[in-house]
Each structure stands twice: as C-alpha cells, then as structure tokens.
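Note that this complex is displayed minus one protein chain, with the remaining chains in position.
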Amino acid sequence: MTSEQTSTTRAAPDTGSPKRTRLPYYPGCTLKTTGKGLEDSALAVAETLGVELVELPRWNCCGVVTSLTDDDLMRHIAPIRNMVRVQEVSDAGLVDDKRVVTLCSMCFNALKWSNARIVGDAEDLKSLNDFMYLEEDYRGDAEVVHFLEILKELDPEAIAEQVKTPLGELNVAPYYGCTLLRPKSIGIDDPEDPTIQQELLEIMGATVIDNPYKTVCCGSYQTVQDKYAVAELTHGILSHARAAGAEAVTTFCPLCAFNLDNRQREVLEKHPDFEPMPVFYFTQLMAVAFGLNPKCCRFDLNHTDPRPLLRGKGLMKEGA
Amino acid sequence: MAETVVITVKSEAFLKKIVALSAEAITVCDQCGTCSGSCPMIAEMDVTPSQLMRMVQLGQSEALDTKTMWVCASCFACTVRCPRGLDVSKVAEALRQVTLRRSVDHLDIRNIPDDELAELPQIALVSAFRKLTG
Partner (left out) sequence: MRIGVYVCHCGGNISEVVDVEKVAKAVGEQGNVVISRDYGHMCSDVGQKLIADDIKEHELDRVVVAACSPQFQGGTFMRVLETSGLNPHLLEMANIREHCSWTLPGSPKEATEKAESLTSMAVAKARLDEPLEKRTMPIGKRVLVIGGGIAGIQAALDLGDAGFEVHLVERTPSIGGKMAQLSRTFPTEDCSACILSPKMADVPANPNIDLLTNSEVTAIEGHLGSFDVTVTKKPRYVDPDKCTACGLCEEKCPVSVPDEFEEGLIERKAIHVPFGFSVPNKNVIDESVCLRLTKGGDVCGLCEKICPHDAIDFGDRPETEQFTVDTVIVATGYDIFDATKKTVYGFGRFENVITGLQMERMVVHGAEGTPIRPIKGRIAFIQCVGSRDEQVGNEYCSRVCCMYASKLSQLLKRSDPSRDVYVFYTDLRSFGKGFEEYYKRGQEAGVKFVRGRPAELREDPVTKRVTIKVEDTLSRQMIESEFDLVVLSVGMTASAQTDPIAEMLKLTKSPDGFLQEAHPKFKPVDTLTEGVFLAGTVQGPKDIPDTVTQASAAAARAIRLMNQGEYTLDPVVAFVHEEACDGCGLCVPACPVKAIAISGGVTEISESSCTGCGVCISACPTEALDLKGYTNAQLLEEVRAALSGGDGTTVLVFADDMTVYRLADNVGTARMAYAPNSRIIRVPSGGRVTPRLILEAFSLGAGAVLIGDSEEKSSPFVGSAATMKENVAAVKSALETEGIDPERVLGLELVTVMMAGFVGRVNGLCALANKLGAVPEDKRKALVEHVNDKLLSNKR
C-alpha cells in the first residue's frame, strides 16, 4: 500500500496569522477509505489551529500490528522505511519538526513501537539500513507522536478561541481502546485511567461522561474471524457508556470505530433492545465545535448516523 | 478421571523454545490470574491466559492446540498489569508463530464472505492476516 501522492500543502485561511507549524504527517491506509472522516476532519481542525500536517511522500504500510517475537527484525522494515521518509522531508526543510504526526492510533502504536525498538538497538538499525540499501540510512532521530499529543501541547486558550458551537448539550464518553495507551512505553496517558480526551472535550464545552469501559479492547482484528465475539465487546463498551449517561462515544482509531459502530448491527441481532449509539472520530466533534464545514466530517461514512443527535442538540443545522 | 500429564525432557525444550521466541521469562509467572481477569476475549477462550502460561511453564506442547492463542487480540491489557512484568501477548504470539511457521494458516480469506470483505476496513484485514496467517 504505497501512496504516490505528493505532500499536501494547504493554503493559509487568513493572511496575517502567525507562521504555521509544519509537521510531517503519516495517514495510513484506512484513513484514505473508511476512516476518511477522521483524516478530513483532523486536517481541517489542524489547519484551524495553525498546524499544517504535511503528508509524507511515498509512505507505505505502518507495519500494523506490531510483531511480538524476538526474531522479527524483518517485520520492522515497513515502519522504519516510513521513518526514512520523515527524515527526508525534514532534511529537505519541508517541515519544522522531526516528529511525525499520526491520526490512526494503530499506526501510531506500530510506528512508535518499531522506531523505539530499532533506534534502541544500534546493531538492528544497521542491519535494516544495510537491507534497505537503496534508501538513505535512517539516523534514528525522528520521533512518532499522536495528534492528541500535539493538541495537548497547544495553548488551551487558543483552542477555546476556535470553539464556535460549544458542545454543552452533548453527553459524550471518550473511548481509548488499546493502542493509544498500551504498552506503557508506547502509551500517551495513564493506561488505566486516561484523561487526555476528557480535557480537550471539556475545552470544547462537552459534558464528558466517564465510561468505566473506556480502556477495554474492542476486539481489534478478531472482527475478521468472529464478528459476534467482537459485537459482545461492543455491547459491553457502549452499554456501560449509556448507563453512565453517554449519548455518544469518541475514538481515534478506524478499527475501533468500525467495531464500535458497524458491529452494532450484530449487537442488535443478539440484543434486540440495544439502543444504537453514534461513534464519533474525536476530530469530527472538534470540527463541529469549531463550526467548520460539516462536509469535512464525512458523516456519510458513519454506520450509526450521528447527525440526528447533533441536530437534536442544536449542534448542526437542519439539512446539513 | 483426572488426566495425568507426563513431564519429559521434551517439555523443557518446548519451554525453552517459547521463552526464546517470546523473550519473556515465562518461569517467573506466579499464576496470580491478573492476565485472565484483564482479558477482553476471555469468553471465547478454552483455557485462561494464566492457564496457558502454566502449560508453557510445564512444557506442555498442548498449548499449541488451544483456541486461546488464536483469539488473543494483542490488546496488552494483561501486559500493563502483570505484577511480574511479563507480557502474555508475546507468549501467545510465540505460540502462534510456532504453528504459522509450519505454514499452517489459521485464517483463510476464502472463508470470509464477499460482502463482509467489502465492508471490513483495510486495517482489520491487514492486522488479522499478520496475526493469523504465516
């Protein structure tokens, strides 16, 4: 899965604003298909906040899911090749940072894991560089971050300034799943009680509901071989969110989104009295709060249509 | 009638193999059950994760016949909690790899209906094939 797209350069919305930070950006496969709602909304949100996400040229698969055996050096070629791309755009002065931003939390996990493993072992780094002899050598000084970390670094006031439609009426439960949190060396928050989404949602004015199942795995790739097992997890996660008072959940992962959203179909098969619940990409809600053009949210790709809920709360115009 | 498990020299070899492949100090597992209690997929498993660890500790290659290792979602819920600092998901991966490296796939794309294949996001398919096929 190699993209031949060139780096996305976006025009500044209003001249006179301070120079925007250009960060290398790694999208990953699913953000170009079912996860388009995540990519488009995140890019729009970033732009609003003065962050330019510069898509890496010639990126390839992130190497998901991280291989876990001790003799798996070959499995790290794909992710490290992406790090070479980061190095290239950085060396060429096309970006202001050596930290590559990810949106998909599975890509984040896979890239950060491989980068840490290979950079931490000079011998392995050399082996991979030798193997990829057509590429320039990876020096090991690039880093992998998640978009949430970038948001967390921004001045909360600056984010609050952009909020045009506070989400006050919306009871929303952040969902984290696995790959943003675990293992500890990769995770960006307390693996048992993460709060990073909550803090940002509060800036957006949402009523944040703490779901005791916020870190429980959605079943991940098991959705391929046993959709009903995954549906049971979806049922548990969403029912507990509902019981705690939530009307919707948020996520940053296109696989969690699929399992939590699309698998509601199987949940209903097994639990007819289950009440469907919209599953937002976190940045879709940010775009709504910022009053951005709803087209960037690609709500048409959501399985459980969140628009009636948003309209009911007065967060979206009728007909939009 | 309870089964009698025979522990042999071969058992030690099996343990060593899984230890090498996973790079986990499996012998220090003290069977507290934290991994089992943390596992989201436990309902689908035939033996609990801690039982799987016990089987490997005792060198029982029957561990390779368990459903447990295939339904592990590599979610690391057990990893962040193990009081002995072990990573059970790496042990499950090592067990899967022993089978997969004999070119025995667990997942066959031909068994996935076309409509499902069309709906599944790439990341689900890529991940599943990485974990469940050789």
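In order of appearance the chains are A and B, and numbering begins at 1 in each one.
Heads up, the rule we're going with is that a contact is a pair of C-beta atoms (placed from the backbone, for glycine too) under 8 Å apart; a residue touches a chain by one contact, two chains touch by 3 or more.
Everything quoted here is computed from the prediction, not taken from an experiment.
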### Message
One chain is left out of this view; which of B:Ala63, B:Val80 or B:Ala124 touches it in the full complex?
### Response
B:Val80
### Task
With the missing chain put back, which residues of subunit A would touch it? List them for me.
190-193, 210, 212-213, 243-245
### Task
Quickly run down the residues of subunit B that touch the omitted chain.
30-38, 42, 47-48, 50-51, 80-85
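What we mean here is this: only the chains that are shown with their structure count from here on.
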### Task
Provide the residue numbers of subunit A that touch subunit B in the complex, in ascending order.
1, 28-30, 33-35, 61, 64-71, 104, 106, 177-178, 181-184, 187, 191-192, 215-217, 219-227, 229, 232-233, 254-255, 258, 262
### Message
Looking at the complex, which residues from subunit B come into contact with subunit A?
### Response
20-23, 40-41, 43-44, 70-71, 73-77, 79-80, 87, 89-90, 93-94, 97, 106-107, 112, 116, 119-128, 130-132
